[in-house]
Every structure is written in structure tokens, then in C-alpha cells.
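For this depiction, one protein chain was excluded, whereas all remaining protein chains were kept in their positions.
Moving on, here comes chain A:
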Amino acid sequence: MKILVTVKEVAAVDDEFEIDGLAIDDRYVTADLNEWDEYAVEAAVQIKEAHDDVEVVTATVGPSETDETIRQALAKGADRAIRVWDDALDDAGLLDPETKAEVLAAVAAEEDPDLVLTGVQSADDGFGATGVTLADKLDMEWGAVVNNLDLDLEAGVASVHRELEGGVEELTDIEIPAVLTIQTGINDPRYASLRGIRQAQSKELAEYSLADIGLDAAGIESPLEQTSLYEPETEGEATVFEGSPEETATELAELLAEKGVTS
């Protein structure tokens, strides 16, 4: 069996930052593997460990600078990685979920996985839509926001919990092959071992252009255009206590006492 995990490198932004045009100034961002995708990778590696003959392949859409981040998934147990990039993607501007899904679908068509796992959303744009779009393009079944996964390979069914709002979970049986978008908390993602990090260096990381996966670069066009980026005006009217921790704690204690909070 083969599991494809689609992953993304995202930028974490410092508390204090500056905006440069339509992006956060590079000096204030740190690249990392998307948190949700870490849980998806862990879910795939756990399935590999529980069954015989499971291959875990990761796929990402991103430039060569993302290789180091993508290798984190290899260090945690994925077998090989695929990275797709192209000048046409660079020029397309804001990549909408449909464009990303189109690229990932071409990879998936080549790989023919039995199960596709991905994070619910990315920590940067947070569209939360690539996984389900991908499923529909592949004519696969899907499940969004999965926080519990029990795979019955013989029956060809994934029994999942979908995390709804308000502390309610939906219990659903999904026919595989399927795309599942994985929610944080579904497992406890491992840290890469030193041995894993060493091994990751020698694992295959294939780089493809759009033409390599059978897509026409001329057909890549995002319908979404980002026109501005700004810090939202704070709506806050919080009374901020100033001073040393002892001083602010004293002021807060007085306030709490006024509100009727007592020991």
C-alpha cells in the first residue's frame, strides 16, 4: 500500500515584524514544516509501522529553498519525497487551493496512492481547502478535519472522527482510496532521531517541473490576486498595567479583588 502525504513549508512570523510590499519582511520569518502536516506525516508513519509493505511518499509544491524543511518529513519516517516547482508557479502570484490541488493531483495520478493525508490547513494562508479540492480532482472520497483514524484495509474503510465545533465529533466511515485532512492532536508527532536525520540525507527527493508531471505551464493561472497586506487596526481598548511584574501583579490583584475574586 502507498500513502501520499502532501506537505507545505510555511513561514512563522515573529511577534514584532515589518511588512514589505505584499509580504512579511524576510527578516521576521522562520521557515518550518506546517504544523498540521506534521500530524499528517506522523499518522502515515504510524500506519506504515502497523502494517507490512506500506510506502510513505511526501509531495510538496515549493521552490528548492524548501528542501531542508521537506527533509524533516523524511527524517521522521517518510520513504521518499517529491517536490514540484516551476517558474510558472513563481509567476502565478498567490497560489489558490485549486492551482495547488491541480499540481498535487498530477503527482498523485502518477503515484496512484491508496490513501492521501494532508493537514487541515496551512499556518500561513489557512485556506483549508486544498485537500478536499485534491480529492475531487482525483475522483476520490474524502474526509475533512479528521482527529481519529482507524484503518480497516481488508474492508477498504477508514473509520474516522471528524472534529466539529463545540466539542462534538462526527463518526464517519469513508471508503478508501480517500483523501483525509488531518487535525492537530490526532497523535503525538515524534521528534526526528539523529539516525533519522542522517538517513533522510540519502533518501530520494525528486524535483519535477510542471512539464515533468504532464502539466502545461501556460495553463497555470491563479484567479486570486493579492492586492494589499496590512496589520489590522487593533479594536482593543484594554487597560494595560505598566511597571515591574510585582507592580502589575499588585494592580491586577486589586482589580480581581474588586471583581469579587478572593482566595
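Rule of thumb we're sticking to: contacts are C-beta pairs under 8 Å (C-beta built on N, C-alpha and C of every residue); 3 or more make two chains touch, one makes a residue touch a chain; residues count from 1.
Please note the rule applied: contacts and distances are computed from a predicted model.
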Omitted chain (choose from "Branched-chain amino acid ABC transporter permease", "Electron transfer flavoprotein subunit alpha", "Homoserine dehydrogenase" or "Tetrahydromethanopterin S-methyltransferase subunit E") - UniProt protein name: "Electron transfer flavoprotein subunit alpha"
Residue of A:43, A:107, A:174 or A:192 in touch with the missing chain, whole complex considered: A:174
Residue among A:26, A:154 or A:225 touching the omitted chain: A:225
Touch with the omitted chain, as defined above, among A:31, A:155 or A:256: A:256
Residues of chain A (touch criterion as defined above) contacting the omitted chain: 11, 13, 15-17, 19, 22, 24, 94, 96-98, 101, 123-133, 135-137, 141-145, 159, 161-175, 178, 184-185, 188, 223-232, 234-241, 245-246, 248-250, 252-253, 255-256, 259-263
